[in-house]
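All protein chains but one are shown at their positions in the complex.
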Amino acid sequence: MQTSDRVFPEWDVSHWFNTDHALRLADLRGQVVLVEAFQMLCPGCVSFALPMARKVHQLFGAQGVAVIGLHTVFEHHSAMQPHALEVFLHEYQIRFPVGVDAPLEGSSTPTTMARWQLQGTPSTLLIDKAGRLRAHHFGSIDELQLGVVLGQLLSEGAPSGDAAPLPDEASSSVCDEQTCAVPGAGKPS
Amino acid sequence: MQTSDRVFPEWDVSHWFNTDHALRLADLRGQVVLVEAFQMLCPGCVSFALPMARKVHQLFGAQGVAVIGLHTVFEHHSAMQPHALEVFLHEYQIRFPVGVDAPLEGSSTPTTMARWQLQGTPSTLLIDKAGRLRAHHFGSIDELQLGVVLGQLLSEGAPSGDAAPLPDEASSSVCDEQTCAVPGAGKPS
Amino acid sequence: MQTSDRVFPEWDVSHWFNTDHALRLADLRGQVVLVEAFQMLCPGCVSFALPMARKVHQLFGAQGVAVIGLHTVFEHHSAMQPHALEVFLHEYQIRFPVGVDAPLEGSSTPTTMARWQLQGTPSTLLIDKAGRLRAHHFGSIDELQLGVVLGQLLSEGAPSGDAAPLPDEASSSVCDEQTCAVPGAGKPS
Partner (left out) sequence: MQTSDRVFPEWDVSHWFNTDHALRLADLRGQVVLVEAFQMLCPGCVSFALPMARKVHQLFGAQGVAVIGLHTVFEHHSAMQPHALEVFLHEYQIRFPVGVDAPLEGSSTPTTMARWQLQGTPSTLLIDKAGRLRAHHFGSIDELQLGVVLGQLLSEGAPSGDAAPLPDEASSSVCDEQTCAVPGAGKPS
């Protein structure tokens, strides 16, 4: 993790999907921001990083976590143009905002990827409510560990005592593959 | 989630494993406590709840989360006696403290299980640094969601700015199943 | 794989579950026999070997594969007595016949395990329609590979042309996580 007191620099996006207006990191102050840098033909992005980002968006999008995809193509550009990306986002049912990292003239690496010195895809960045980079990871992430960092960043500046709920599961009868239930048990006090 | 301003009542344990002295919930003030109530022959306990508890212990045991197993046998008592449990803990390499919920005379449900009104096994309870029950769940838990609650509870009363690190992964060359690397890329700023 | 022209020696079982009469290998001639040697407190047996045996029983039990469990306890005998095994089989919903490998006086290894020179648990043995050992494996097995061997053994002595069916899946509309459907497509010729 690279902590820094500096505000993290903006992305540079040439085209947005899943949003009707251009987004700026500065506009997301007060929220925890998860940026998922990916390429649509990167196997690790497709198999775990994007499903994880989608899950964070579904579970915590309404609770203060803004999930942003960044299409940082640094190889095989002709096969991953915005039109193909649009089809990809549709087929993979990705609903959170996705920006195309702006090409950098004379370089295969796009602008934001170079500015942020990303090592490749998938890269996951966590930016706190004050706009500072608080965690960065290249490759797969354990969900329990990601959750703990998200919980800590969500807690900053929030009043104590409002932990996210763990939904109660419906009680089953006797034993199944998931649980063994006490017949007629009540709820915990 | 059942929040409560009351301090959560103590367990009643007849025998401890993996600790050389009896533990009390009151002695764990200042730590977040995860109690995993299980039975050694409950399939859901073995397949996901105990592996999850073990993972929390390994990753966050040294960072303020006390993981405690509670063997709450409410059926087939003769097949799950303390001696069999000892073998089970050995074979499954469970290293965190495990207490045997004290039998309650005239009842198949043991003392703590009745006192806490647990619905069955596995049941996961999260108790905050002040000793209050903050989350309770019967059945399987999503690790991302558990992580967020743990992160929030860990943050309470802690100074801001020390989120748990996401370990940086070794950079790979070009694409593999996990990542696509930018050749010669540096670390993020 | 150890192939042999010899008929494989019988098991020696002191107690049977899930069958109302004692079984002999010799009585299963004409069927392919899968023997799963396990211990109820062996993690690998519980997590993959027994679920795999249960799946073979469910899918191919009526098509010529006899699945037999063999409880080969060679350590911690007092924690894995027949009464505990009975509870275990009930909780894990194991319905195929399970025999307790007969104790061998003066040895911690039971009779059949010694006779068959098994290396430990889980061990999977495949015996052909003529009673010969055709495959043996200690540890986890890839299901695709197991399937191919089962298919080959099932084919021996059977008339050609009756391959097991791959069940047709219900057609979905457009794309979901599983499939992309052609609107209004018919069945393959």
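As written, the chain order gives the labels A, B and C, with residue 1 at the start of each chain.
The definition used in the following text is that a residue touches a chain if its C-beta (ideal position, glycine included) is under 8 Å from a C-beta of that chain, and two chains touch if they have at least 3 such contacts.
Everything numeric in this text was worked out from a predicted model, so none of it was measured.
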Touching the absent chain when the full complex is considered, from C:Val56, C:Leu70 or C:Val100: C:Val56
Hidden-chain contact residue, picked from the options A:Val13, A:Cys42 or A:Val100: A:Cys42
Residues of chain C (touch criterion as defined above) contacting the omitted chain: 1-4, 39, 42-45, 47, 52, 55-56, 59-60, 74-75, 109, 113, 116-126, 133-157, 160-169, 171-172, 175-182, 185-189
Hidden partner interface residues of chain A, rising order: 41-43, 46-47, 76, 78-80, 83-84, 86-88, 91-92
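What we mean here is this: only the chains that are shown with their structure count from here on.
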Where chain A and chain B are represented by their mean Cα positions, the distance between them in whole Å: 26
Chain centre separation in whole Å, for chain C relative to chain A (CA means): 43
Chain A residues counted as touching two or more neighbouring chains: 175, 180
